[in-house]
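My questions all concern the structure below.
With one protein chain withheld, the remaining protein chains of the complex are depicted in position.
By letter and in written order, the chains are A and B; residue numbering begins at 1 in each of them.
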Amino acid sequence: MIAEAGLVALWLGAALCALQLVLTILTLRTPLVLSEVEGRVASASPGARASTSLSTNGEEMGPDGAMLAKAIRPVAVAQGLLTCLAFALLILLFIRVDLSVLLVAQNDHSEKPFLYRFAASWGNHEGSMLMWVSILSVAGAAVAVLERRLNERTLIATLGGQAAIALGFYAFLLFASNPFARLTPPAMEGQGLNPLLQDPGLAFHPPTLYIGYVGLSVAFSFAIGALVTRDVGPAFARAMRPWVLGAWIFLTIGITAGSYWAYYELGWGGWWFWDPVENASLMPWLAATALLHSVTVLATRDGLRAWTVMLGVVAFSMSMVGTFLVRSGILTSVHAFAVDPRRGSFLLALLALYIGGALVLFALRVGTVREGSRFDALSREGALVLNNLLLTVILGIVLVGTLYPLILEGLTGDKLSVGPPYFNSAAGPLALLLCMAMVAGPLMRWRREDVRPLLRRLAPAAALVVVALIAIKLFAPPIGLLPLLGLGLSFGIGLGSIEPLFGRNLRRTPLFTWGMVVAHFGIGVALAGMACDSAFTVEKLVAASVGETIPVGPWRVKLASVTPGFGPNWTSMESTLEVERGGAPRTLRPQARYYWAPPTETSESAILTVWNGQLYTVLGSQAEGGRWQLRLWWKPFVTLIWAGGGLIGLGGFLALIGRLLRERRSAKNRELYA
Amino acid sequence: MSARRRPWLLWVPLLGFILLATIFVIGLRKPDDPSITSKMIGETIPAFALPAATAGVQGLASADLTTGTPHLVNIFASWCVPCAGEAPQLEALARNGVPIVGIAIRDRPDDVAGFLTRYGNPYARIGSDTTSKVQIAIGSSGVPETFVVDGKGVIRLQKIGPIMPEDMADVQAALVAAR
Partner (left out) sequence: MATRMKAKHQRLTLALLAVAALIGAALLAMSALKDQAAYFYTPSDVGRDHLAPGRAVRLGGMVTKGSITKLPDGVTIRFLVTDGAATVPVRFSGIVPALFKEGSGVVADGRFDATGLFVADQILAKHDERYMPPQVAGAMHKSDSIETGPKAKALK
C-alpha cells in the first residue's frame, strides 16, 4: 500500500501544481488597481536604497484577484508537503526492501547496510527525479512562505513560474519514470548490491548537488515573474539574492565534495577530470556565480537589469541541460545513468518548452524593462561586468568542449575526445584573468573610480605577486607557466581579498562583507592548491620487492608486506607500506580488490594527510620476480583545493546570514518609522 | 524606450538555444536508430567456432548459422541482470519454433548451467566467448543483444538490450522477413 499511497501523493501534488498555475494565470489576468503602477514607479526610481518593499498582501488587486492570490500560497505549501510525503514513502519502501516495487527490486538488496538502503532511494534515475521534483516544490513552498519583500504580483508570477516548471517534471515522473511501479510477481531478492556504489561520499553527494541545481529554479522563476510583470529593480534583486546564494552554496559544496570523492575513489591521483558529468555541475555553478555578482549590481546600483534576468534564466537552464546530458545518454561518461532515448526525448521537450519559452518571453518583454542606472567603465560595476563576461566566456568554453565530440560526430562522423589539455589551455588563462578582476573589483568604488587611488590600493597585492613569482623562480624547481602564474597570483589574491577589511572596524563590518572576503580568499587558497598540485607533485611508478624502500619527494616508502585478505564479496591483496620523512614511521595500506559479482577489480588507494600535503598510494598487480607495482604520489598542498572550496562555501553562508540579518533589521526599522 | 532599439539583439539568446537544442536532437537520434549503431547489418557473420559454454550443450560455429533457416543469435551472460529479464520472451520464441543459439560472454560453465536451470534453456546451441572476441566481431558492444541472422548467415537485425514483450513483434517480423 505504501507504493500506492506514494503514487497518490504524487498525483495530488501534480494536481495542486496545475491548480497553482491556473490560479496564477487567473490572478494576473484580473485588472490591476495599483500594483503595476506602483511597480513601475519602483523600478524607475534610480535611488536604489530609496525604493521600499511594496509587499502588502494582495490588497492592490481587485477583490477577485485578491481572493485567488490568497489561495496560491497555501496551494504551493500543500504541494511541497505532498511531494515530500511521496519521497518519504519511497525512502520507506527502500528501507523496508519492498521487492514488489520494481525500482526497489532493481536497486536495493536486503543485505545492504541501513545507510545505503536509505541512499539507494535516490541513487537511481526514478528516485533522483522524484527528489528533483520534491526539491522543486519545496523551494516553491519556501518562496510562498518566506518571501515577503517582493511586489505581490511579481511574487505570484514567480510562484506560477515555479508551478509551470514543476508540472513538466511531474509529467516526466508520472508518465515516463514512475518510481512506484509494481513488480508482479515480486522479486526474490533485489539486484542492487553493487559494492562500488557503497560509499558514504556517493550517498550524500547527489542530494547536495541537487539542492543546488534545483534551487536555481527559484532564480529562474523570479526572472519569469519579473518579465511577466515588468518589475525588474533593486527590490526584485534583493528578494532574489538570498535564494541564489542558497543554491550557490549547495552547488559549491557539492562540487567540492564530488571532486574529493573522485580523487580518493578513482585512484588516479587527479581531482578534476573534465568528465561530462563534472562539467554538467560546473556550468550551473559558473552561471550562478555570474548571477550572484550581477544581482548585487542590480540590488545596490540598479544596473544590469536585463542581463541579470538573462542570467537567472541561464543558470537554471544549465541545470536542466546538465540533467539532460547525464540522463539521455548522448554523452558517455563514467557516471552516467542508464540510457533511455525515450526519456531523453521527453527531457529535451521539457528543455525546449522552458528554456525556449523563457527566452522568447525575454526577447518580447525585456525591451520594455527600462534601462537601469549607468556607470563608468572603471567602477565596481565595470569590474563586475568584466567578471560576468569572463564567467560567461568560461561557461561557453566548457559547454563547447563538452558538446564538441557530439557536434563533430553528428556533422562528419569523426570521433574524438576532448580532454583536460583543451579545458586547461582555453579556460585556464581566462580564469587567472578573472582572479585578477576579482581582486580589483572590491577595491573600487561604485559608479566611478579614479585610476590613481585604485592603483595605490592594488599596489601591495601586485607587489606581493611579483615577489612571489621571483621567489618561486629562484627557489622552486622549474614549473609550467600556468601553474607558475597561478601560484604567484594566489598570493596576491590572498592579500588583495582581505584588503577591503583594512582600515575598517572589524566588529562593525557587515557579515556579508566578511562573506565576500572569505569566499574570495577561498578562491586564492584553492588556486594555490591547484597550482601546487600541478607544479610540485612527485609521481613514482615502480615494481618493488617486499622490503624495498622507495623515495618519493621527501618521503621514504617501504613495502613491508603484501597479504591476501577478503571481505563479504571480494578478495584482496593488501600491502603494508611504512612511510616516514624523518619522523616516526606511519603505516598505509593500499589494496587491490577483486569483486566477483559483478567481476570487477578496484584499487583502494591509501592517503596520508599531513599539514603540507598528501601522500597518495595505490597498489597495482604483481610483476615478475615477486615484485608489486606501486604508484605513489607526493602532492604538496593539494588539500588546499578542497579547503579553498570549503572557504568559498563558508563565505557564501556568511553572506547569506548577513543579508538576512540586514533585511530583518531594516524591516524592523520600517515598522518603527512607519 | 528601448523597444524600438536593436530588437534583433534580444533574440540572440534564443537563437543560441535553438542551436543547442538542434545538437541535442541530433545526439538523441543517434542511439535511437540501431541501424546506425551496427555496422554489420547486411554483412555476413564472420567465421568463428566457439566451444560449448557448459556441459550438455553444443558449441557454436558460424557454419551452424548458414543452414538455410534464419536464426536468433542471443548474446548473454549469467552475470547479466537484464538477460534474466528477457528469458520469458526467448522461451516464448523457442516454443514457437524459432531456432535460438546463444553466445555466453566471459562466463564460467557452472554459472551458465545455473543460469539455464533458473531461467530455462531456449537455446539450441551455446558457444562460450570468454574473451568477447566473437562478440566484438559481430558488432555487439554489450549484453544482452540479439541478432536475427538469415539462412545464408547475413545479419538482418540487431536488438541492443533485452527483448521485452513490446519488442516481440519487431523480432518476429524480422524473422519472417529473413526467411
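The rule we apply is simple: contacts are C-beta pairs under 8 Å (C-beta built on N, C-alpha and C of every residue); 3 or more make two chains touch, one makes a residue touch a chain.
Keep in mind the model is a prediction, meaning the values are calculated, not measured.
Looking at the complex as a whole, the chain kept out of the display touches A, B.
Contact with the undisplayed chain is limited, among A:11, A:118 or A:404, to A:404.
Within the full complex, the residue among B:70, B:99 or B:139 touching the omitted chain is B:139.
Touching the missing chain, out of A:307, A:521 or A:616, is residue A:307. Mapped onto subunit B, the interface with the missing chain covers residues 2, 5-6, 9, 12, 16, 37-40, 43-44, 46-48, 77, 79-80, 105-106, 131-134, 136-137, 139-143. Residues of subunit A that touch the chain left out of the display are 304, 306-307, 332, 334, 371, 374-378, 382, 385, 389-390, 392-397, 400-401, 404, 412-419, 421-422, 425-426, 430, 451, 541-543, 594, 598-601, 603, 618, 620-621, 623-625, 627, 629, 631.
The working rule: only the chains that are shown with their structure count from here on.
In the complex of the two chains, the subunit B residues touching subunit A come out as 1-3, 5, 7, 10-11, 13-14, 17-18, 20-21, 23-28, 30-32, 79, 81, 106.
Subunit A contributes residues 191, 310, 313-314, 317, 321, 324, 328-331, 339, 341, 344-345, 348, 351-352, 355-356, 359-360, 362-363, 366-368, 370-371, 403, 406-407, 409-410, 597-599 to its touches with subunit B in the complex.
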